[in-house]
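Some chains omitted; the rest stay in position.
Lettered A and B in written order, each chain numbered from 1.
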């Protein structure tokens, strides 16, 4: 049994690898390499997998998952710049893939017990990245 | 190959375990424990997995799946109260998880041949539960 909580946040970013010169950055990241950055409304789905507790009829209390997501992710990335404002993204190129990996690691260590099964992160209605255990 | 049919229904419910006192029910289920109940527009996805029949180009005729979902699920839960009106939910706390499990069991025994691979049930655009074989 898997339960999923969806949340949204808005953040700015710029895709750029300091090891590459301007032309290579442009080649790889296209308009995402623009120097002054841009941003997205991200949609995040957090999935938890386990047996249903017979007394509560729940795998896990989604209110607690919502609270953990709020504390560990939303409060740190919402209305922030992913290149400069977010501790856990320091020295990481803020692609959807890398952001999804970091969110998985953070939530996994906080939720514990191997319950976290998947994180799906939409950058737009057309692009998304997902990490699973 | 997996094919999926999506349907929607509206139902009322209240989350409440008679073994718990009022305070514990409130603690666990929050506003979902309100005595007079509330409700949701549920979205249900039913997935069937198997080989494609060469003559029809289909795994299974989705019209038949639609008909089975209508008879076994929609006619029993749509515009009903899950705590009081639905036979297969008697003595079950009507969480999204429990409702998804029951729907999986009912559809699986009716569709047969192990074709049913997954049931996904949205309680809102932010919360969902899924059961897979």
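The rule is short, and it goes like this: a residue touches a chain if its C-beta (ideal position, glycine included) is under 8 Å from a C-beta of that chain, and two chains touch if they have at least 3 such contacts.
Every value quoted in this text rests on a predicted model; they were computed, and no experiment measured them.
S.K.: In this structure file, how many copies does the full complex comprise, given 2 in place?
M.R.: Assembly-level count of identical protein chains is 6.
We take it that only the chains that are shown with their structure count from here on.
S.K.: With chain centres defined as C-alpha means, what is the inter-centre distance between subunit A and subunit B in Å?
M.R.: Centre-to-centre distance between subunit A and subunit B: 29 Å.
S.K.: Using the touch rule from the top, collect the residues of subunit A that touch subunit B in their complex.
M.R.: 1-7, 52, 55-59, 61-63
S.K.: Spell out the residues on subunit B that touch subunit A in their complex, using ranges where they run on.
M.R.: Residues 15, 17, 19-20, 28-30, 92-98, 100-101, 125-132.
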